[in-house]
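Excluded from the complex is one protein chain; the other protein chains are retained at their positions.
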Amino acid sequence: MIKKKMTTAFFALTMATGMLLTGCGGEEQAATKTKKEAAKSDEPVTLQFWDENAGPARTPVWEEVIKRFEEKNPNINVEYVGIPNSSAKSKYDAAIAADDMPDIGSVQTTWLPEFSIREALLPLDSHFEKSDISKKINPSATGVNKKITQDGKLYGIPYAQNLDALWIRTDWFEQASVQEPKTWDEFFTVIEKMRDQANNRYGFTIRGGAGASFTIQRAMFAYSGLDFFDKNGKTNINDPKHVEFVEKYFSYYDKLTPKSDITNGYKEMIAGFDTGVVAMVHHNPGSYGEHNKALPAGSYKLIPLPTTEKGQYVAEGGNAVNLAIFKSTEHADEAWKFVEFVNSEEAQSYWNQQTGQIPTNSDVLDDKWVQDAQHIKTAFEVYNNPDTKLYEPPFYLPDYRAILDGVVDPGVQAVMSGKMSAKDFLDEWAKAIEDSKAKYDQTFKK
Amino acid sequence: MSYSQGVTETVVNSNKAVNRKKIKKDKWVPYLFILPSFLIILGFLFYPIATVFYYSVQHYDVSAPYYNGFAGLENFKEIFTNDKMFIPSLMNSLKWVVTEVGLQLTFGMILALLLNQTFKFRGVIRAVAFIPWAISGVLASTMWSLMFNEHMGVLNDLLMKMGIVDEPQAFLASTSTAFTSVIIAELWRGIPFFAITLLASLSSIPVELYEAARVDGASRWKSFIYVTLPQLKNTIVLTTLLRVVWEFNNVDLLFNLTGGGPAHSTTTLTMYIADLAVHGSNFGYGSALTVVSFGILLVFAILYLKLSRYEKE
Partner (left out) sequence: MFTANKKVDKLLTLYLPLTMLLSFTIFPIYWTLNTAFKPEGDIVKRPLQYMPINPTTENFVTAWTNVGFATFFKNSLIVGVSTVLVVLVCSTLSGYALSRYQFKGKRSFMIMLLCTQFIPRAMMIIPLFVIFKNLGLISNPLSLIITYTAIEIPFTTILMSGFISNVPKELEEAAVIDGCTKLQALRFVVFPLLLPGIVATGVFTFIYTWNEFLIALMLTNQQSKFTLPVGLSTMMGEFSINYGALAAGSVIALIPAVILFAYAQKHLVNGMGGAVKG
C-alpha cells in the first residue's frame, strides 16, 4: 500500500511538472483570448495602477483617491499595487522587458525618456490638449516632460512636484541669534555658528550615502546658477565655480558635520534632524510628516536653498512624479479618465496635502491648506517666482542614472574621505556625462 | 523498538553479496529518484541561467535598447583590462565570505554542541537561539541600522554608558568599522544556520561511539576531534560549501546598512553586479561579470570537494 501511495505521488508530481513545461503555448493563447473577450463586453473595466513609492504615508492616500474616483465612475475599478520605492524601477524594468505592464503607473520624470524609447508608454498629447486640466497644470513641468523625450511627446502628466530645500531648527537659530541663511556664504557661516560641542549639536548634515548624487548636484547648481550644458554642448559640471563649491561643501565633513554623514541615506539624515542632533538638513517638503511626528510644532521650518550670487533661486527641472499610461492597456480611455481625475483640483489638493508635496494644478494654490502649510507655500513661491532658474539635466541619456549611482555617489564618498580632490571628482563626472552624450548624439542625430 | 532490536541483531549476520545483486538489478532506480528534482530545475532554472550566459556576449541595456547587439568578448575584455571595480570588489567578496563563513561555522558549532547537552528549559532556549535565522532581511537590516545609528542607536548608548567610548561612533561610516559592523549583523543571522544543521547531524551520531571513546579514557576534547568531527565531516563540507556560495551572493545587509560604502569599501562583486544590472540596467555587462563569478565559484566548488576528500573516509 505504501508503495502504491508513493508511486502515485511520484507520478502525479512528474505529470504536473510535465504539464507545466508543455503548458507554455496553450496558456498563452488562452490568455490572449480572454483579453479580447474582455475588451468587447460592457462589463466593468478593471485598471491596474502601480504606485512607485508605496509606504505607510502614501498607500492610504492613494486608496482614498481611488475610492473617490470609483464613486464617480462606477463601471471602472482601479486595482492598486504598491511597490516599495527602492525596487520600483527594477519592477518596471522586468514588466516592460516581459511585456506585462500595468494600465497606469506612477512614474518619475527621469524614467520617462527611457520608458518612451522602449515603447512602453502611450503619448498623451491629444488627450491632454482636449482636457480641461491642460489649462491648469504647471506648463513648465509638462514642458520638461516633453523636452526630455526623444520624440518630444508628452508621456506623463505631473501630479506632484518636489523641491530641494533646507529644513532648519528655528528654536535653535533664535537661541543662538543666528539669521536664516539667504546666500551660500551665509549658509556656510551658519554651519560654523551652530556647531555646539557641549550639546552634541551640529549645524548641518551632509548626505553621503544613497541619493548623495542628487543632493550635491542640486546644491552646486543652486550655487552657480549655470545651465547643465554650455552653448557648445559641453557640460558645466566641472566648471570652476562648481569645483570651488564642492571643495568647500565637503571640507566641513567630520569637522563640523557628523562623521556618519558619509553613509547617510534619507533615513539616517532625517533621524539626525529629528533626534535633535543637527540644526539644518538639505531635503524637501516631503519629510514634513516625519518632523511633525518627532519635533514640537513651531520649532522647525522649511526655507529655500540659498540663492546664487545674483540673488536667484535655482531648481532642477523634472523633480516631479507623473501618471503615465502604458501602451499595452486595452482601456486607454478609461485610464485617461483616472489620470484626469488624479490631476483634478480635488484629487491633487487632497493627495498633495496628505503627502506634503507641491501640487501642479494651479487651482490648488488658493486652497486654504496651502496658505496654512508653511513648507508647501515656501516651495510654491520658489516655483512661482518668475526669476527662479530651472536647469534641465539630460535625463534622456540612457546612463544618466547609472552615472549618478556609479560615478557620482562613490565619488562623493571619495572626496569626503579625502581620497579624491573635488576637481578630479567633477572632471570624472563631466567626462562620464560627455561620453554618454556623444554616444547618444551619434545614435540619434546623424 | 523491538523491531529495531531485531534489525540490529541481523545486521551482524547480513550477507552483503545478496544486497549487491539487488542493487544492480535496480539500475534505473536512482534516475527515477532524481527525476522530479531534475525536471523542476531544468524547467525553471535552466532558462534563467542560460540567459545570463547569452547576455554576457551581448550589449544589453534595458534602458537603451538602441545600443543593444552582439558584443562578442568585449564585455569580458572590459572586465579584465579596464574595470577598476572588478579586482577590489572581488577582494571584498573574498574577505566577506571567508570571515563570515569561518565565524558562522565556529560559533554555529559551539552553539550546536552547547544545545546538544541536557539542561533545564532546553526546548525554549533552543527555539530562541534559532530565531535570528527566521528574521527577514527587511527587518534585520532595519533593526541593525537603527541600532548602529550614530545619533539614536542603542549600541552607542550602551557603549557610552559602559564608558567604552566617549562620544557616539559612526560605525557604518568609517572605513575601519563599516565592514566589521556588517559582518557582525550578518553573523548574528548566520550562526543559527550552522547550529541547526550541525545539531541535526549531531543527533544522528550513535551514542555507542561516545561510550566507546569514554571507555578508552578519551578526554572531551579528544572525543570531539576523533568521534564528533569525523561524523560531522560530510555535513560540514557540504554546508560550508553552500554557505560560501550563498554568502558570496548575499547582498541584503550590505546593501541596506552601508550601500557598499564608504567609498566602495564594502562593495562585494555581487553587489557591484546588482548595482550595474538592477540599478544601472546594464544587463549585458552585469551578465559578463556574473559569468566570471560563476567560473570562480565553479572552480572553487570542484577544488573544495576534491581537497576536502568529500565522501571519503
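Per-chain residue numbering starts at 1, and chain names A and B are given in the order in which the chains are listed.
Going forward, contacts are C-beta pairs under 8 Å (C-beta built on N, C-alpha and C of every residue); 3 or more make two chains touch, one makes a residue touch a chain.
These numbers come from a predicted model, not from an experiment.
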{"item": "Partners of the unshown chain among those that are drawn", "value": "A, B"}
{"item": "Residue, one of B:L111, B:A170, B:I183 or B:L257, that touches the chain absent here", "value": "B:L111"}
{"item": "Contact with the hidden chain (one of B:T175, B:T235 or B:S308)", "value": "B:T235"}
{"item": "Identified contact with the non-displayed chain, of A:D164, A:D239 or A:E290", "value": "A:E290"}
{"item": "Absent chain, residues of chain B that touch it", "value": "1, 3-8, 10-11, 14-16, 18-19, 22-23, 26-27, 29-31, 33-34, 36-38, 40-41, 43-45, 47-49, 51-52, 62, 107, 110-111, 114-115, 117, 119, 123-139, 142-144, 146-147, 151-152, 154, 157, 188, 191-193, 196-197, 199-201, 203-208, 220, 231, 234-235, 238-239, 241-242, 245-246, 249, 251, 270, 273-274, 277-278, 283, 286-287, 290, 293-294, 297-298, 301-302, 311"}
{"item": "In chain A, positions touching the absent partner", "value": "2-3, 6, 9-10, 13, 20, 23-24, 27-28, 30-31, 48, 53-60, 79-87, 90-91, 93-95, 97-100, 102, 266-267, 271, 274-276, 286-287, 289-290, 293-294, 355-356"}
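The definition used in the following text is that only the chains that are shown with their structure count from here on.
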{"item": "Chain centre separation in whole Å, for chain B relative to chain A (CA means)", "value": "36"}
{"item": "Chain A residues within the chain B interface of the complex", "value": "10, 13-14, 17-18, 20-21, 89-90, 93, 96-97, 114, 117-118, 200, 208-210, 258-265, 267-268, 271-272, 275, 277, 398-399, 401-402, 405-406, 409-410, 413-414, 416-417, 419, 439, 443-444"}
{"item": "Touch list for chain B against partner chain A, complex", "value": "32, 35-36, 39-40, 43, 61-67, 145, 149-152, 167-175, 178, 258-264, 275-276, 278-282"}
